[in-house]
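Missing here is one protein chain; the remaining ones are kept as they sit in the complex.
Chain lettering (A and B) follows the sequence in which the chains are written, and residue indices restart at 1 in each chain.
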Amino acid sequence: MAGLLLSQSEKLFIVHGVQDDYRSDGRSNLDYRPMELETDLVDTATGSARLRLANTDLLVAVKTEIDVPSPDKPDLGKIEFNVDCSANATPQFEGRGGDQLAVGIANLMQAAYQSSQAFNLKQLCIFEGKQCWKLFVDILILECGGNLCDAVSLAVKAALFNTRIPCVKAILMDGGDVDLQLSDDPFDNKLLDVGTAPLLVTLCKIGDKCVVDPSAEEESCSVVSLIVGITGTPSCYSDQENLAEVGGKFSTIDMNGPGSVAPKTLKDAINQGIVAAKLLDKALAKALINERKENIRTKKSSYGFLK
Amino acid sequence: MPLDYRRFNGPEDSVSYKRFTKGYLKSYDELYKESLDDKGVRKDGRALSEARSLFARTDMVSQAKGSSYVELRKTKVVCSVFDPREIPHQNEFSQLGQIFCEVKFAPFSCPRRRRPHVPDAEEKALSVALRKALEPTVCRHMFPNYQVDVFIYILENDGSCLSAAINAAGLALADAAVPMYDVITSCTVAIVGEKMFVDPTEAEENLATISPSTPINHGIITLSMLSELKQISDFTQVGSMDVECVVKAMDILDKECARLVPLMQKVLVANVLKCFETRKRLEEEANEKEQLLNAKMDEWKKLLKFT
């Protein structure tokens, strides 16, 4: 992080605070910082979201393209994650400086969205074996204030929730080539089913305890953090009753940082992560559904960065 | 992807004939049935919880400071470790030494597809995972501002290549006399429903990555341990599974890693003994030569006196 200088005693202060379940900004070890979320603010993308979690600022946009499905998975669409660390966040990201961080986050997201129980790629199929949608999820990191992974996963889920894919009116077969006719009507589109999309929760090991949503200062006090990706609960995102209670499964687990952990700590941490992820998912669902309801009546003017 | 112009490349839209062979067209259920017979014996005759027999040796590459070779039936990995050298292109002094890892697949290592020359996403991801696994075990404070290069070459890949690579790297680092806290061992498990395939082959890994139509657990977990210190140095999971499954798999992997430790120690002790023997033999040879020379000297001195 840019110019983050902590003395030994400051670090010790943070460690002791975590030990007593009372952090320097007044949170307990299981609390998140307040966040701001806004969807649908990039006109050139099919879905977008901006998330601000304390000092971490992200813009996620989803763009769609028509592609040919890979030969061994003819009935599945494609999704690709792309992270760009803007130099606005810190001068260290200038040029190719942020690439290593970017690739790490992109790989993690790709792993989390791999299973069909996390994100069903079948909904992106247009014509089996011939045509499918490819989603480009572009993540732009504008400011880093700790806990990038969680923020990225939240913003990605919000952007996918906001994504509308145009309906296909007709498919013409011309010899071996497929000719698609897409609907021109901007309101004739379908939404993606993102209920199960995973959220990542970073559990930062400070001293003997794990905290969620570490700030940049707390991150510098820890040698190892555990990132768990947990699939969402679809019942929160839909008005339909009697949906099967699925979700809450691990879609990816990864460790970051140069340290190591004891098996018991790891087990405790993943249990802690699942609790945090479920609460987070519920809060996100509530916010997104509220925003959608508001938008149905009148398209509110977006605040964007003007607020 | 850049093309390799030194050999024939098929037309751009061509597909391999292998896609139309019987083995490729099998459905998920067929593959699942095939992986285990009625008695619960795997295709290669192992029980579910039985790992493949491991062959390991050190001193593979004569140019390298330390090297090793690990073989799990058809998974074959060579590792070489080079002397610490100053970190290139670095402005700031780093208190801790660094480990540079590079994993490379041989072009002929995979049955499905030829590997390109440039490192692809999988190789890069493996390199990062390997570095993360090795960092906690190496005493990095002993060589500040220096880096140790670890190169892994996967000769043949038949599943669990990350585990094999970590095991090989641990041996090679010890062979190169890089100070370490503990012997590092690693193991992989593939999960399909209730079944846990310990040390999976590539076919079993593929089966575990395919998303099943029913919401059952599936996925792959790799764990690397410092068994004496009871610390987990790296833990990666992909797929989709619930808490009980992860915890159960962790216990299995924990035991499996602990089982490997004496084997590794044996290899290392044998290596040290061999080194002692070679040294003794060399010393003896040197002594003999010296005595011969001395005898010659005496002879000449006598001749000089007579003349």
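One rule holds for everything that comes next: a contact is a pair of C-beta atoms (placed from the backbone, for glycine too) under 8 Å apart; a residue touches a chain by one contact, two chains touch by 3 or more.
Basically, contacts and distances are computed from a predicted model.
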{"item": "Listed names \"DNA-directed RNA polymerases I and III subunit RPAC1\", \"Putative exosome complex component RRP41\", \"Galectin domain-containing protein\" or \"Ubiquinone biosynthesis protein\", with the criterion being the UniProt name of the chain not displayed", "value": "\"Putative exosome complex component RRP41\""}
{"item": "Among shown chains, those touching the left-out chain", "value": "A"}
{"item": "Sole residue of A:L12, A:I66, A:A87 or A:C167 that reaches the chain not shown, by the stated touch rule", "value": "A:A87"}
{"item": "Residue among A:N55, A:Q110, A:Q123 or A:S220 that touches the chain left out of view", "value": "A:N55"}
{"item": "Hidden partner chain, residues of subunit A it touches", "value": "2, 42-45, 48, 55, 57, 59, 61, 63, 65, 82, 84, 86-91, 94-96, 136, 138, 140, 142-145, 304-307"}
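We adopt the following convention: only the chains that are shown with their structure count from here on.
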{"item": "For subunit A paired with subunit B, centre-to-centre distance based on mean C-alpha positions, whole Å", "value": "32"}
{"item": "Subunit B-facing residues of subunit A, complex", "value": "71-72, 103-104, 107, 111, 114-118, 224, 226, 231, 244, 246, 248-263, 266-267, 270-271, 274"}
{"item": "Footprint of subunit A on subunit B - complex, ascending", "value": "15, 19, 24, 96, 121, 124-125, 128, 132, 135-137, 140, 209, 211-212, 215, 217-219, 221, 226, 229-243, 246-247, 250, 254"}
